[in-house]
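Can you keep this structure in mind? I'll have questions shortly.
A protein chain is absent from this complex, but the other protein chains hold their places.
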Amino acid sequence: MNDQPERPNRPALSLHVPEPEARPGDEADFSHLDIPPAGSVRRPDPHAPARETHDLVFTLVRVLDEEGKAVGPWDPKLDPETLRRILRDMMLVRVYDDRMYRAQRQGKTSFYMKSTGEEAVAVAATHALDRDDMTFPTYRQQGILIARDYPLVQMMCQVYSNRGDPIKGRQLPIMYASKDHGFFTISGNLATQYPQAVGWAMASAISGDSRIASAYIGDGSTAEGDFHAACTFAAVYRAPVILNIVNNQWAISSFSGIAGAELTTFAARAVGYGIAGLRVDGNDALAVYAATRWAADRTRANLGPTLIELFTYRVEGHSTSDDPSVYRPQDAASKWPLGDPIRRLKQHLLALGEWDEERQAALETELGETVRAAQKQAEKQGTLVTSTIDFPQDVRTMFEDVFAEMPWHLKEQQAQMVAELAAKRK
Amino acid sequence: MNDQPERPNRPALSLHVPEPEARPGDEADFSHLDIPPAGSVRRPDPHAPARETHDLVFTLVRVLDEEGKAVGPWDPKLDPETLRRILRDMMLVRVYDDRMYRAQRQGKTSFYMKSTGEEAVAVAATHALDRDDMTFPTYRQQGILIARDYPLVQMMCQVYSNRGDPIKGRQLPIMYASKDHGFFTISGNLATQYPQAVGWAMASAISGDSRIASAYIGDGSTAEGDFHAACTFAAVYRAPVILNIVNNQWAISSFSGIAGAELTTFAARAVGYGIAGLRVDGNDALAVYAATRWAADRTRANLGPTLIELFTYRVEGHSTSDDPSVYRPQDAASKWPLGDPIRRLKQHLLALGEWDEERQAALETELGETVRAAQKQAEKQGTLVTSTIDFPQDVRTMFEDVFAEMPWHLKEQQAQMVAELAAKRK
Amino acid sequence: MTVMNMIQALNSAHDVMMERDKRVVALGEDVGYFGGVFRVTEGLQRKYGASRAFDTPISENGIVAAAIGMAAYGLRPVAEIQFADYIYPAFDQLVSEAARVRYRTASEWSLPLTIRSPYGGGIFGGQTHSQSPEALFAHVAGLKTVIPSNPYDAKGLLIAAIEDDDPVLFFEPKRIYNGPFDGFFDRPVTPWAKHPQAEVPDGHYTVPIGKAAVVREGGDLTILAYGTMVHVVLATVAAEGVDAEVIDLRTILPVDIETIEASVRKTGRCVVVHEATRTGGFGAELSALVQERCFYHLEAPVQRATGFDTPYPHSLEWAYFPGPVRIGTAIRKALED
Partner (left out) sequence: MTVMNMIQALNSAHDVMMERDKRVVALGEDVGYFGGVFRVTEGLQRKYGASRAFDTPISENGIVAAAIGMAAYGLRPVAEIQFADYIYPAFDQLVSEAARVRYRTASEWSLPLTIRSPYGGGIFGGQTHSQSPEALFAHVAGLKTVIPSNPYDAKGLLIAAIEDDDPVLFFEPKRIYNGPFDGFFDRPVTPWAKHPQAEVPDGHYTVPIGKAAVVREGGDLTILAYGTMVHVVLATVAAEGVDAEVIDLRTILPVDIETIEASVRKTGRCVVVHEATRTGGFGAELSALVQERCFYHLEAPVQRATGFDTPYPHSLEWAYFPGPVRIGTAIRKALED
């Protein structure tokens, strides 16, 4: 009752701080994962009520089995042409990433972020959308641009912040933006794009348009308030949006348990918002394609959003500023049981008889050359050389694009800076 | 596929904006509600894994049946003494609310908010906690203070912002605070208290204490990012906290559908966070008591938080600034099918033979007199008279309590203001 | 021309723009069916339908984020934050996103977005219905901030804000929604009907963003103010019997430096007035600008008459509010020597 002054029988409380299964020095351990066999998960009708998906948030939609066969109801039954295109795009992303990572290591730019092991979540999903659907990516979906044939040279110019950079060196490397490619400007502030995507989708619905939006967020970033705003608004207005969570199981040094995944899944959030939810093998390009297409079909019919957790693994460091070996086992990436998305799709094409090792080798050579050639061309327009006043951009541009028209104080400051540089050059 | 320029077969999208079942002019309609009979919902062991509660988030824990009998596994089997105390406290809250509402209408203060119809969610829950457990209320849980015997006169002095106001007239009426009564300072900014409660609970756990926290939020306010932060932190650290959502079905003029309750329940959020969840008849004092006690027992055993949706109805306007008849049917409150918490508990006591109409009448008289007497005493210390310079507070106090020590600029401003007032009085 | 109070004028701005331009939509807490707690969006849902004027969840962050997404799509959302005191949950979306998207994309995207919010004190609203946060936004590159002081300007500036291709914060002085309160809280408040600026054209017109108004010409000193304070200043000037030049800034950022400079060069003395807390308020920027640009014309230090550096107190509101005594004192100080 209310008035006992003492606390009989009240045990001491203690704080629970989640810890991953293994740390440096331990062997990587993924035995706690419960991975259902490919093809074992049911596929509800895309027009079914949201609650009919709510058992799927605790399992894993998988299509490609151990031998590379596509099995079960989620097989999207793509033609070999499309499969090869997806394979090629994923491979190109990986070659590009490796190249730019090296460019950063060579001091040609300030920063880089790879998407190694996560190529399917961007590339396969993009191929399941219409070309003019809008995407709101994080910094790890360069695959969207590549799947939509954004010029490699321009991507590199952005990474170099050079004269060819379409956004004038304003942003950190990899923070691309392209309206023509339905690729919203990447923000360095995590999660902000998620509710913006919902707003964009609401606008499309308000306008009687037919284009939908697809948003991405990382597992760690789901903790931001923006995630909640996005899910709430998407649910309330049944916005035509696909809400992807890329669960690569790590933020920077903290694992997904610190983001709230210890006793549930990220897909399970869908239940609380009353929206459709799917949990998908993110290293299985066919499962990613199928789930995205399912969600797109659903939302095009005005049935509202789907939350898709794409379960994958961040194979490399968080960025060029990060060394994962100090917080997780060395062998973690190699022990990850869901394999490599490129290798798995290649195996599938081989199994289909629609691919062979010679073509694979030829494609690898071709992509390597494409990327090298692009790099050469990009570097002609300069790289980010950080310790000189030979700026890669016209310094006056610094004051442009703050507003549509430059107000007086920016004009004054622009003049001040031009004078400063003249003084410095003397 | 990816490159079709046209959009064959793409129907126009449209925005869904939730609308309540009835608006002014319509008859109130609660037929869409699915209300299970009292006693029909299973009670899991408080130590069960969270997921074993996840079917309960879609139903309604109810104890008192139509005849006032306590039925089923959730019956807390309280002694008549406690039942009468809860009844009394709820009645006192209502008398107090009516009185203060009238005082505002008489121009004695600037603002008031009633909790009519929602007395059980504060009073019964408080009696299920220990006296030194900490609460983080919203502006509609004055019942907590009353259940913990906070002096009525002091409550009124706060409402009057007068010389007896323990917080020196700093806050709007009803924004009480009392450390001694485990009642955290109410914020005018919605939802902020929710993650603070989790932080407090984490601190209790860090300190090896045994006190738990109980937090409140309104249905409308669950949309704030703070709600998500609270649930995430509570889940991650298994914080010893009870997360109450008072779903009285209205924010100000917008109904709970605008907060995301159209296709799911608020309790269902628990599933997404992997924490225990209960959905409770908030007008059933015994159900509220039982659910609170269940959650308290669970979290005292270091098993983490419980999200409790208390399903109730806001009988009156949002505040003295609001007139609900312009956005919902006139008869809405009277048609609300879960009845009045005071009437229902009274009926139960009568059914038990532990109460009678004479005692009821006597108690009503007594409480009326108590409140009137307190009001007289409070008004001796002044009321908020808004159009004079006879301030109810010593004006110099305005500069106190900004910091522990007053810095130079506040000292200067204090002196400036004293001079101003002297000038004005001339 | 119709005589309107500020609420009616703002409502009319919405109406005119929603009628003219299908891209204009209104959203916010209680904005739809009910028409807003101050009734600024009254009737819009009835007239334009629920998908162009609608209620939102109580998430200021979500409101602004959704509005950004809508603006990125090509709409021109007008979002209401119910009280300026509740804008802080949206601060990140405003500062990191709304203010930056044009820059980040070299103008490939722009965000034609208006955030309206009632601000300021004088209504016994306590700590969370009284604040004046405009200075916080003036410090953020990429945001415009507008504050009208009368029905005519309110409508014309709101239309200009909606038509502006950049995000505009539009703070509405709620104390003068219904009448031009002059700071003498013991006198009856006159309704707008008696004020010349309450004559409002029914149709479309704009008052340009970035242009101040000289609301009283004078030679003794210059007083810079905006919002409710314009009226308090005018009343104080009358009461003090000084020949002040009173400038209603109307736009905080970009501020109309030409009008300010011309006036201070003429008068040689300057007082800056706002309701917001003093330290780091926009008055500091005005004071700094004036002394940087008119130093050799100044005959006395620029004075600030502002709110105090405390949270907004409920019961001591009229001791907190910068009224005729505080402003009068500043005027007299500025006129010393």
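In this document, chain identifiers A, B and C correspond to the written order of the chains, with residue numbering beginning at 1 in each.
Please note the rule applied: a contact is a pair of C-beta atoms (placed from the backbone, for glycine too) under 8 Å apart; a residue touches a chain by one contact, two chains touch by 3 or more.
Predicted model, so just to flag it, every value in this text is computed and none were measured.
Put simply, the hidden chain is in touch with A, B, C once you look at the whole complex. Among B:Ala50, B:Leu78 or B:Ala229, only B:Ala229 touches the chain left out of the display. Which of B:Ile167, B:Leu243, B:Val371 or B:Met417 touches the hidden chain is settled by the complete complex: it is B:Ile167.
Here the missing chain is touched by one residue of C:Ala99, C:Ala161, C:Ile223 or C:Ile331, and it is C:Ala99.
Here the missing chain is touched by one residue of A:Glu224, A:Asp284, A:Glu316 or A:Asp340, and it is A:Glu224. Between the chain not shown and the residues C:Thr56, C:Gln82, C:Ser110 or C:Thr128, the one that touches is C:Thr128. Where chain A meets the chain that is not shown, the touching residues are 14-15, 17, 19, 23, 110-111, 161-162, 165, 168-172, 175, 187-191, 220-221, 223-226, 251-254, 258-260, 321, 326-327, 384, 386-389, 391-393, 395, 397-399, 402, 409-410, 413, 416-417, 419-421, 423-424. Listed by residue number, the positions of chain B touching the unshown chain are 134, 166-168, 170-171, 175, 177-179, 184-185, 187-189, 192, 194-207, 213, 225-226, 228-230, 232-233, 236, 400-404, 407-409. Touching residues on chain C toward the chain that is not drawn are 85, 88-89, 91-92, 95-96, 99-100, 103-104, 127-128, 135-136, 138-142, 253, 276-277, 279-285, 287-288, 291-293, 295, 298, 300-304, 308-311.
Just so we're on the same page, only the chains that are shown with their structure count from here on.
Look at where the CA atoms of chain A average out and do the same for chain B: the two points lie 40 Å apart. Centre-to-centre separation of chain B and chain C, using mean CA positions: 35 Å. Shared interface positions of chain C, i.e. residues touching 2 or more other chains, are given as 51, 56-57, 59, 61-62, 89. Each of the following residues of chain B touches two or more other chains: 14-15, 17, 223-226, 258-260.
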